[in-house]
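Of the protein chains in this complex, all but one are displayed in their positions.
And now, subunit A:
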């Protein structure tokens, strides 16, 4: 599947360090220009660090190309203005700014897609004057997603968007990402394998800062033995996961297989 599309992002021999310690070692993978690619692995294997290294938020070396152009020497703000939307782990909304200010700050050009964001997150419109620090976790995640979706992006880097959210909100976030993925490729870090199963075409698995597996996400999750070995968890078929929210049943059934 991924071979059909030229990659939007190519990472090769990328290494990164935090405070002098190697957290990503010589990794290589590609993100196709369509659909969702999952970046998986147990806790602490370097998923967040990989994303931060791509964005230049931590010290890195190696080669990263976006749409065929080298970005590994560029500062973060230049990489982002090339068209990279970032939804960080733990949301990182600006707590002392209002919802409206958080969104306004994220607008990169004169034509932000405000209508789209208002349609996706009507709750945020109602709360535009509220300080983002006083929002619930789910609402903060909406702000974080909205900041990325406001702009025309070539790639979204989304780090654990469903972490700590109630099942109903998880389903909403998954639906939003599914919607977004129709127009923009996504590199998604996600622990909830049900969400991965629903969204991801390709998968890249890390262990100890290295790539240990790449291939189809569906094939990986269908192989219980492999999933357990690589991710340390059960493959996440529906019987073992929390029941999906009623909301989720409205989703395109073929994606869930």
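Keep in mind that, in the parts below, contacts are C-beta pairs under 8 Å (C-beta built on N, C-alpha and C of every residue); 3 or more make two chains touch, one makes a residue touch a chain; residues count from 1.
Methods note: contacts and distances are computed from a predicted model.
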Name per UniProt, for the chain absent here [options: "FAD-binding protein", "Transketolase subunit B", "Hydrogenase nickel incorporation protein HypB" or "Branched-chain amino acid ABC transporter permease"]: "Branched-chain amino acid ABC transporter permease"
Residue, one of A:11, A:106, A:149 or A:171, that touches the chain absent here: A:106
Of A:92, A:118, A:178 or A:223, the residue in touch with the unshown chain: A:92
Subunit A, residues in touch with the chain not shown (by the definition above): 55, 57, 75-77, 80-81, 86, 88, 92, 94-97, 101, 104-106, 108, 147, 151
